[in-house]
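With one protein chain held back, the other chains of the complex are shown just where they sit.
== chain A ==
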Amino acid sequence: MTPKELALKSIGYRKNILKYIYGANAGHTGGSLSCIDILNVLYNHTLNVGPDNFKSPDRDRYIQSKGHCVEALFVVLADKGFFPESDLETLCRYKSHYIGHPTRKVNGVEQNTGALGHGLPISVGTALAAKMDNKAYRVFTLLGDGELPEGSNWEAALTAAHYKLDNLTAIIDHNKLQITGRTSDVCNTDPIDLKFESFGWAVRHVDGHDFKMLQETLDELPFTDSKPSLIIAHTVKGKGISYMEDELKWHHGVPNKQQYAQAIEELDNAVATL
């Protein structure tokens, strides 16, 4: 898929994220909009996973550590054909499996996540199993920048480097906001790159909304043989909707009717600019 085709797809994904969050009157709007371009490139360019091979032991794995941005994942999985998109009309409804965090009850979801700091250790174990079995599959995990203070991430970062897991890639959705405020004000984790490098990882920075750059960067994995890879994706929370961008209140804010209409109009207008 060309960067322009991916860009068009992301507009559709953003419209669906908003549609189902608006319908459910719940969801993590800002973070889903900041990470959706990354998921788009992963599922439409990088990962060898789809409904046909999801049970195969050789598939690539995607584990979403920032589980609260499940709306982005659901929209992409529906588009890939893991389940009918209409299922998402039950988002957060009584007895629906489409709840506010990923669960394996939904086809295409690898692990139940939601508590932060869990995706990286599980991904390390999964990548280690590939090494033990001489399998070629790769493991990708998406972390929020706000979950980096969880100590389990750093425990797992040590293990990943110790076992030379160059089949493991962690991507940080670095939108620089968390529920309380700026990540740098809540608990400063900078410099993220130097920390991971000192832990034995190979690190790259990307613009998390630049499709070409995301494609090229993911194509170069692993960045260094025998080292796990970290991609720090610089993103904008609420990306694509003018009044949501970099605004804290959209962490889990839900648009009202008028705001929803404006957001859809902005996204429709964006198609013409591609």
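Basically, a residue touches a chain if its C-beta (ideal position, glycine included) is under 8 Å from a C-beta of that chain, and two chains touch if they have at least 3 such contacts; residues count from 1.
Throughout what follows, contacts and distances are computed from a predicted model.
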Chain excluded from display, named as in UniProt, from "Hydrogenase assembly protein HupF", "NAD(P)H-quinone oxidoreductase chain 4", "Pyruvate dehydrogenase E1 component subunit alpha" or "Transketolase family protein": "Transketolase family protein"
Among the options A:L158, A:L194 or A:V271, the absent chain makes contact with A:L158
Consider the whole complex, including the chain that is not shown, and state which of A:M1, A:A26, A:C92 or A:A129 touches that chain. A:A129
Residue touching the undisplayed chain, where the options are A:K4, A:R104 or A:R182: A:R104
Sites on chain A contacted by the missing partner chain, in the whole complex: 57, 103-104, 110-115, 117-118, 120-130, 132-133, 151-152, 155-156, 158-159, 162-163
